[in-house]
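Have a look at the structure below, then the notes.
Yeah, one chain of the complex is gone here, protein chain that is, but the others are all in their spots.
We just call them A, B, C and D in the order they show up, numbering each chain from 1.
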Amino acid sequence: MSLATVDLRKAFGGVVALDGATVTFREGRINALIGPNGSGKTTYFNCVTGMIRADSGTVTYGGTDITRKAPHAIARAGVGRTFQLCRVFPRMTALDNVLAAVRPGGVSGGLRGARHRAEVDRARGWLTRLGIEHLIDIEARNMSWGQQKLLELAGVLMGEPATVLLDEPAGGVNPALLDRIGTLVRDLNAEGRTFVIVEHNMDLVMSISDHIVVFDRGRPIAEGPPSLIRTDERVLGAYLGS
Amino acid sequence: MPSGALLFQSVILGLLLGGLYALLAAGLTLYFGIMRVVMIAHSAFLILAAYLAWWTHTRLGIDPLLSMIVTVPLFFGAGVLLQRGLLSRLRAITLTMMSVLLTFAVALIIEGLLGYAFTGTQRRIQLGYGSAGLQVFGARIAVVKLIAFGLAVLALAALYLLMKKTTFGWALRATIQHRDAARLVGIDTERVAGYGFGLGLATAAIGGTALSLDTTIYPSLHWHWIGPLMAIIVVGGLGSVPGAAAAAVLLGLIQSLLQIPLGTTWAQTIFYLALFATLAFRPQGFFGGRLAQRF
Amino acid sequence: MLSVSRAVGLVVLAAAVLSFPGLAPNPYILSAGIVVLNYAVLATSWNFVGGFTGYISLGHGALAGLGGYGTALLVTKAGLPSFVALAVAALAVAALAVPIGLAALRVRGASFVIVSIALVLILLLVFQSWSSVTGGSRGLVVPRPFPDLLRPEHHRVFYYLFAGLLALALLAWWVIDRSRFGLGLKAIREDEDKAEALGTPTFTYKLIVFVVSAGFTALAGGLYALWFGDLDPVFQFSILTGSYLVLMALLGGVRNLFGPLAGALIVGTALEYFKGQFGNTPLHLVATGVLLGLVVMFMPDGVLPAITGLWQRLRKSPQSSIREVSAADLQTERQRAEVAK
Amino acid sequence: MAAESPRRKTQANSQSEIELVDVQAGYGRAAPVLRGFSVAVPAGSVVCLVGPNGAGKSTVLKVASGLLKPRSGRILVGGKDVTGTGPQRMLAAGVALVLQGHSVFREMTVEENVLLGGYTLKDKAKAADRAAFVKDLFPVVAERWGSLAGLLSGGQQKQVEFARSLMVDPKVVLLDEPSMGLDPKATSTIFEQVARMRDAGTAVLLVEQNARRALETADIGCVLDLGRVHISGPAAQLLADPQLGELYLGGRPAEPKVTPKS
Partner (left out) sequence: GDGDGGSTATDDPILVGISLPLTGDFSEPGKGVQQGYEAWAKITNDKGGLLGRQIQLKILDDQSNADRVVADYEQLIGSDEADLVVGPFSTRLVVPAARVAEEYGMLFVEPAGAAKEVFSQGFKNLFYAAPAVANDHYNHLAEYLLALPADKRPKTVAYAAMDDPFAQGTAYGLKDKLEAAGIKTVVNEVYPPNTTDFSSIAAKIASSKADMLVGGSQYQDGVNLIVALQQLNYQPKLAAFSGAPTNPEFAKAIGNKTEGVLSPTGYSPDAPYPSNKEFVEKFTAQFGKAPDEDQANAYTTGQVVAAAVTAVGCAEQGDCQKKLVDWVHGNKVETVVGPLSWDQTGKPQGAHMIQQWVGGRIRIVLPEAVKEAEFVYPKPAW
């Protein structure tokens, strides 16, 4: 399901963070969203996922309007996200962190035991895929920055989102692991998941994305496949530097 | 329909009351808004200061205002000790929660000791000018209320300047917001946080003295003040001294006017209605300041 | 799953609770037991909100007061039988908890504490002022459900009623604790926005658990009213009561099923003891304050966790917190795993 | 470990500006994170610390800046033993740390943040000088001078922090992943700045996950794993080591640079 926004606007006091962002992230792709610091990428994610309310404009997911929906409803509709400043549940173990993404349905589902066998196995699987299975019983607050980032990603994936928004997944992650994350994203994409990745690591962005949107001052200034973006004048000027 | 004279008199009373509220709430703004410590014991310290003023007056026969020469530094020191000895030892993640309970404990201890020392009897300072008043356009202003109001204005102005204009004020705010980073720029965070707390309690010393001029005190009186003061700082916007002052004056005024049709008890509910309205419609307070929802 | 030692512990606990009335030397001790049980139910009820979501409410005393007044008014004004009134009142308070929760749960942390304090104070004002219905400061007398019972017998009956209610509250807490719903609540405690982003309807969760908590609290308050017989707004809507609950739960350990119960036992007994010790002075307040301070400073996780922690440390040598694997080890391990696939 | 001779020498390499000797350190009761870790940063050189997540890199910097007391071992600054003194003393000795993650004073303005960086400066004129210097260096800082720092975007905040730490003109700068969250332009600025500081004689201890880029700037590389030095040597040498590359630096050696050098 495609994620699209039309004329999204958001201002914080005098600062215009989003200035009419009209973007479509097509289903099944690995999309990248890049742009200089402060260009509104995180704000865009926040508006799309309902964490903050846009001043105007609409967000649609798979054709349905989700502009006014609560964040959890958007998550349940299939949009998962990570946070730029990595957020995990500090006093819960890695396992519980991941299990917390399981969304029970109804009263009986809610009252079912949290450590359901199948789910524990699934959680363990995600931790393994991210290379932190050895931390399964460790509380998140005792992990290093990078470990927490990976844990957060595991939690989001546990929710089986059809569309995953990643805010700087590579920030602070060891390059050796980064390759794994890159591979993982490609595998998951092959399994049918859509990605939108905000990232400043151009090696990663250029190597994995199918489609890149470039933001500047709260609105897209360029769009296209990596090969095109790499050489786009405006992009070079606003973002990559010349 | 109340007479014009009564309305005018109520407005005057409301403004004076609001000024006092502003002073009493100032310290709370400091710890709560800036240091993120919920200081339940603030009003207990107010009562303590009031008791000390009463005690110096009855025992030594001197004007209660003079007690501030002792109580202000004393409370400052107590604040430093409280912060350095107790609050700073709490874990950072649970600071907000645990500080509620710890300061609650301090409030109980103060209340208990006051009761032990002075019994539960209500006390009131009997001043020569206690019932004196000035006539202003047909309304009357009690001298003691005017003094309390003046104290409030002076203390609040000093506090505001200190926070915004001095290096100490900056260092205090920095310490509160990111302790490690503050240490890394060379701030002695332990000391600064202690002083900040001391400052809050120093305002309690002034506020308590002002309070004692024209009211009865008893050890458990502090419970009575917690609610209205907390409401004031939320309505004013957490951490904003000018906001708290504005909210205090406004709420004092409304309360005073509402007493005419509703009576004393129902009029008090205005504080809580304002509190809920603020949280529902404008969590950052009506006068700027921080989002109340998050703290 | 119940381990053997847990099961044994449970049986012992239940036996101890149930045999108390037989062992109590006089009705006074029995009534003190009821007070402690009442505290235990209240603290456990509080712990639905405080323990799971980390929202510290100093206002649960007010919910108990509502339960008490609700029960009393339904008996006196509507003429309902006592225990029907109790059930209806608890349901009504649970229903009322919905709008209260809608307002109060919008805010977090210290602001929530303030709101909860405000709740008590505003209800105090209402119940004091609205004397045509509530009796105001004259108080309200609750007719006895068993008018023919002598006082000692009356105590015995209520002791078992409270014990039953406690069992019910503990069971409910236990079910939630191990459930997915419970895990969601704990996620809220840790990071509410994050939980929301993961798809947990945090507000609904908070509201549900608040309503459950309010219901149990009201049951305890109502039962207490039926037992005690006299309601006075000053004592029903007191911040002190709410704070004692917090003290108990914290003291025992909020993440622990039996934490609040243990806390109620300790604090309830301590309150009686301080009263005996400092009878004629307000030093009992000082003692309570010191106790609370000590808990916060030295056992912020509570007595039960402190004991279990100590036990574990005695049994095992300090273990490293993280399983140690170097990058090279991990690599080989993964390769092995991939080959095995 | 003994420092290899740096590529560029502005001073005699005999003395290290900061040196950690056989440090054991950890958190609370848990097993140590660093176990016998040593590193030396000569004046006028950049030492880059790389290693997997959780290896203990940030812990090294916390120990070096005095935030965390080591359980054993010594810390020498300019040859003097300063083990166990707090961050204030360390700062006075000339050691400045930029924390990993975000550590701006969120509810103070950018101006207040930056000026607080010069908290220990007694000389007002010097403070003004430095402020002008950092504003010049980071245009964003100048642009958002009056707004609350907590409202800036992640990368903007990082720049404010960096500017703040440069207010004092330190002898040793400890940087924990300075490029994290920065856009390519700002990243370049940071690395240029690191090089410039080195040229001015400042010792830099740099922790980076952007390892290849960092090693290109650094003189000495040091791989940390499981709390010990796994290998160390001239940065160029580490970059060339294929096995290290696979384990710690990411699969492909960096070829086409998207971010051109200035």
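Following the convention adopted for this analysis, a contact is a pair of C-beta atoms (placed from the backbone, for glycine too) under 8 Å apart; a residue touches a chain by one contact, two chains touch by 3 or more.
Since the model is a prediction, treat every value here as computed from it, not as a measurement.
Considering the intact complex, the chain excluded from display touches B, C. Touching the missing chain, out of B:Ala53, B:Ala105, B:Leu221 or B:Val234, is residue B:Leu221. Across the entire complex, the residue among B:Leu13, B:Ala44, B:Ala174 or B:Ile232 in touch with the chain not shown is B:Leu13.
In the full complex, the hidden chain is touched by chain C at residues 25-29, 31-32, 35, 125, 128-129, 131, 136-139, 141, 150-152, 154, 228-230, 232, 234-235, 275, 279-282, 284. Where chain B meets the omitted chain, the residues involved are 2-3, 5-6, 9-10, 13, 17, 115, 119-122, 124, 126, 130-133, 140, 142, 145, 215-217, 220-221, 224, 256, 259-260, 263-265, 267.
Criterion: only the chains that are shown with their structure count from here on.
Chain A and chain D have centres, each the mean of its CA atoms, that are 29 Å apart. Taking each chain's centre as the mean of its C-alpha atoms, chain A lies 46 Å from chain B.
Work out the mean CA point of chain A and of chain C, and you get 39 Å between them. The residues of chain D that reach two or more other chains are 30, 51-52, 54-55, 247-248, listed in rising order.
The set of chain C residues touching two or more other chains comprises 321-322, 327.
Those residues of chain D whose C-beta lies close enough to touch chain B in the complex are 65, 67, 86-88, 91-92, 96-97, 99, 103-108, 112-113, 115-120, 161, 164-165, 167-168.
Listing the residues of chain C that touch chain A in their complex gives 175-176, 178-184, 186-187, 190-191, 193-203, 321-323, 325, 327, 330, 334, 337.
Of all residues in chain A, only 49, 51, 70-73, 75-76, 80-81, 83, 87-92, 96, 99-104, 109-116, 128, 131, 134-135, 138, 142-143, 155-156, 159, 176 touch chain C in the complex they form.
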